[in-house]
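With one protein chain removed, the remaining protein chains of the complex are shown where they sit.
Letters are used for the chains, namely A, B and C, taken in the order the chains are written, and counting of residues starts over at 1 for each.
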Amino acid sequence: MTRMNLVQAINSGLRGALQQDETVLLMGEDIGQLGGVFRVTQGLQEEFGADRVLDTPLSETGILGTAIGMALHGLRPVTEIQFADFIYPGFDQLVSEAAKYRYRTAGEFHVPMVVRTPYGGGIRGGQYHSQSPEALFIQTPGLKVVCPSNPYDAKGLLLEAIRDEDPVLFFEPKRVYRAVKMDVPDAPYTVPLGEAKIVRPGEQVTCVAWGAMLYEAFTAAEEVAKRGVDVEVIDLRTLWPLDVDTIVSSVEKTGRIVVVHEAPRTCGFGGELVALVAERAFLRLEAPPVRVTGWDTPFPLTHEHEYLPLAHRIVPALLETARY
Amino acid sequence: MTRMNLVQAINSGLRGALQQDETVLLMGEDIGQLGGVFRVTQGLQEEFGADRVLDTPLSETGILGTAIGMALHGLRPVTEIQFADFIYPGFDQLVSEAAKYRYRTAGEFHVPMVVRTPYGGGIRGGQYHSQSPEALFIQTPGLKVVCPSNPYDAKGLLLEAIRDEDPVLFFEPKRVYRAVKMDVPDAPYTVPLGEAKIVRPGEQVTCVAWGAMLYEAFTAAEEVAKRGVDVEVIDLRTLWPLDVDTIVSSVEKTGRIVVVHEAPRTCGFGGELVALVAERAFLRLEAPPVRVTGWDTPFPLTHEHEYLPLAHRIVPALLETARY
Amino acid sequence: MHVIRDDGSLDPTLDPGLSVDQVVALYKAMVRTRVVDDRLEKIQRQGRIAFHVGSLGEEAAIIGAAAALRDRDWIVPCYREVGALLWRGYPLQQYIDHMYGNADDPLRGRQMPDHTFSRAHRYLSVSAPIGTQIPHAVGVAMAAKKRGLDECVGVFFGDGATSSNDFHAAMNFAAVYEAPVLFLCRNNGYAISLPTQRQTATRTLAEKAAAYRIPAARIDGNDVLAVWRAVREGAERAANQGGPTFIELITYRLGGHSTSDDPRVYRSQEETDSWRKLDPLLRLRKHIEQRTAWNDDLDGDWRAVCDAEVKECVRRAEEKPPPELGDMFGDVYAEQPWHLREQQAQCLGGPRASDEEDES
Partner (left out) sequence: MHVIRDDGSLDPTLDPGLSVDQVVALYKAMVRTRVVDDRLEKIQRQGRIAFHVGSLGEEAAIIGAAAALRDRDWIVPCYREVGALLWRGYPLQQYIDHMYGNADDPLRGRQMPDHTFSRAHRYLSVSAPIGTQIPHAVGVAMAAKKRGLDECVGVFFGDGATSSNDFHAAMNFAAVYEAPVLFLCRNNGYAISLPTQRQTATRTLAEKAAAYRIPAARIDGNDVLAVWRAVREGAERAANQGGPTFIELITYRLGGHSTSDDPRVYRSQEETDSWRKLDPLLRLRKHIEQRTAWNDDLDGDWRAVCDAEVKECVRRAEEKPPPELGDMFGDVYAEQPWHLREQQAQCLGGPRASDEEDES
């Protein structure tokens, strides 16, 4: 056990994977000597060589496209996209190729690869260093989408994602990178994909969040607890395939749901979650489902704390929903 | 007035725009001498010259990227992406650039361009000639998304999209291209963006659809009418910005909603519509909202008629919803 | 520059030294591909299959390249190279079943015709988006190199694909990582309707390789032995840690882009006629007629054999039922998640489109 922040835990996970499995290799821009712009891969090139930790040319198409080829031929590439905002130049390779390769070859070929990428706001990154594009990938059949909120889960989910036989998008909440520390086993371990976690049991409102916003949801829940409202907070951890049962059971109990995410509201994952709940727990819903999200604008700079669905915006949503 | 199918109506709209406004020009793969793989631009290069109807190299990045530049410098490019499935190589230019240019220059620059593209299934196109990626663009603030269902609307909406000062994605239901004919004025006219149309008034269930699935929704509505269920069918026409009032008013009347779309269900636009209705008409909802959509798989070939949310799948959804 | 000269003899300075059996095998494979193409085009026109994209006129480029690769080398196809897959022994019946999307289609009816693949034949999967396969090939080559395997990769693509994002990325990565990969660019004159001269301002496609410091060759793609020679040379360079090679195979698409296309709209009959005289089958036939007792009779017999074979395959394919409806829901992930289980059950338990049609 070592006390680690998120960066250290992911680094430890990557090191474990590289040690355990010689088919694992890392690829990305500036991940080698520099150790990544967030230092997540620090020391790994030194330890495992430039052959297993590849500094790539500046091409997301090249990174993702060649990683698919490697995955097709027996390797398990773990790619890093420097910021989630820069995944779009390689979008085609993910949605047209990685996602569909298994289906269109009836399982004869498949693409076990991981795409790690820091996402989200709150670090004064403006329009292009703050986005949360998870919904684009959730809409693409064939991809899995993971988003840990804390160091322990991050390491375990990452190792599970690397072992997974399908392409996994692994969104890292950069706002949390150095903000949270906890005890993390030094040895490799896994946390299963597809299992949400109730981080705060409660009876009156279900609040679903993930990644960096989990802390805001939690803070808001504690805040409203002082005012007598008992909120159940669920950390999704895997966004897709979703642990729908945990959410629906919770709503069946509370009758109320508030979803929190950083991405713009419209067509964000929150809409899907609300729809699923409305479909599956219709008769149990006692208040309109609520989404507390980023606004439907590009991500701003100066007012980013008013853009993000931080606790100050979640609190009234929880109170109104509870009192509806 | 001439009797036109959808292809002819769009062709007529493009011709009108090229005649009326010398800043309009068309760009795309095979749109010139060939007239496009669906012949939508037939005859236009001959009439207006290779200078205004450009056959481009095979690069969606190039088409969309240079079109943005042209739009920034006083032209109104109308681009064609040969199939919506092939928009992804140019995705970055649309979501990172076209969508955000106005915001990040506080209106000093803007990008009045149109991206026409045939979308949807039902023509035996398999995985890569059948997709419906509208939700990806609806999730991107700064883009408008239009999807006509019939020749009259198509021409009018297209001309309005070309006049619009913002980038507009114009999804053409290729399954309808030659399947529907109606009288269309020969002269240019516009149909405003952002206005849905009630194509069948009804009292018991609201059914929202667009593009090719509008006909299926309508057929299903007629079918269930025989069994005494009175459905209101709404053709969205513009997907975003949405005519939310028409939908919410309808649901306030009927208490029930069924949304139909071809895209996979998860994180499709249907989720957003259901969420909006659940948020805004919660107390009026008398049955769980229902989505009848493509399944969450890549688009298949042989069984595409079982993949698509055709009337046979809409009918039971309408009946169940009405009887809930 | 020809290996097979116009009179059918070989240029002794370039002769790659293939045996009679080998050249006859090449010829027979090229004819077989042509016959299969012709038959598929006919049945497509009759509406019996949805679509076909053929290789009329490009057989030498495709089969010559496939033949020059070793069995352990990978082929990464565009969509016009089923001839290469058949050359490697892929069962014709399986291909035709795929063309019908029937129950024996290895794709289970999940994709348009001509989207083949075969792990057994080291042939990756055809994908419709132009260019996407090119970086895959580089990745496979990088993996082979990392794993210490003596394999190289030949990736096919067209002139149009040189404009794609993926071409650029793949060429750059291949050169930077010295991947054992052969870029086999079929310059067949057109990307659907766009002639190569308007796809790019360069006079040749081979010039593009300089931008990545990849050695390039420009070859008559209708001279099967010239193709064989160049590809074998590239494969040897790759095997000797010499990195990637770019080979422009100059050829011509004698047919339409696919069965959906009508090339008369954008090119002249004269142009096509002039290329018909350069048909790769003619050139090779002249050569084998010189070298062995090949003649009209033998030629006709072989064509008849091929046609009978494909007709029989078609007959069988048409007897087979469509794939199970449930097949639509498989292989999205290694394990089927709850939502697909639910959707599959809903679909299987629900009404069918065909019921609807019956009703109306």
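Observations on the model:
Keep in mind that, in the parts below, contacts are C-beta pairs under 8 Å (C-beta built on N, C-alpha and C of every residue); 3 or more make two chains touch, one makes a residue touch a chain.
Fair warning: this is a prediction, and the values are worked out from it, not measured in the lab.
The residue from A:Asp21, A:Asp55 or A:Glu165 that touches the chain not shown here is A:Asp55.
Of the candidate positions B:Pro89, B:Gly156, B:Pro188 or B:Pro309, contact with the hidden chain is made by B:Pro89.
When the whole complex is considered, the residue among C:Asn165, C:Ser193 or C:Asn222 that touches the unshown chain is C:Asn165. Only one residue in the set A:Gly69, A:Pro89 or A:Gly202 touches the chain that does not appear here, and it is A:Pro89. Contacts to the hidden chain, counted on chain A, fall at residues 29-30, 32-35, 37, 55, 57-59, 61-62, 85-86, 88-89, 124-129, 265-266, 295-298, 300-303, 305-308, 310-313, 315-316.
The chain not shown here touches chain C at positions 163, 165, 167-169, 172, 175-176, 198-203, 207-214. What chain B contributes to its contact with the hidden chain is residues 25, 51, 54, 56-57, 59, 61-62, 64-75, 77, 89, 92-93, 96-97, 100-110, 141-142, 144, 164-166, 194, 241-242, 244.
One rule holds for everything that comes next: only the chains that are shown with their structure count from here on.
Rounded to whole angstrom units, the spacing between the C-alpha centres of chain A and chain C is 40. Here the CA centre of chain A is 31 Å from the CA centre of chain B. Across the assembly, chain B contributes residues 85, 88-89, 127-128, 266, 296-298 that each touch 2 or more other chains. Residues of chain C in contact with at least two other chains: 108, 110-111, 115, 127, 129, 165-166, 332, 339.
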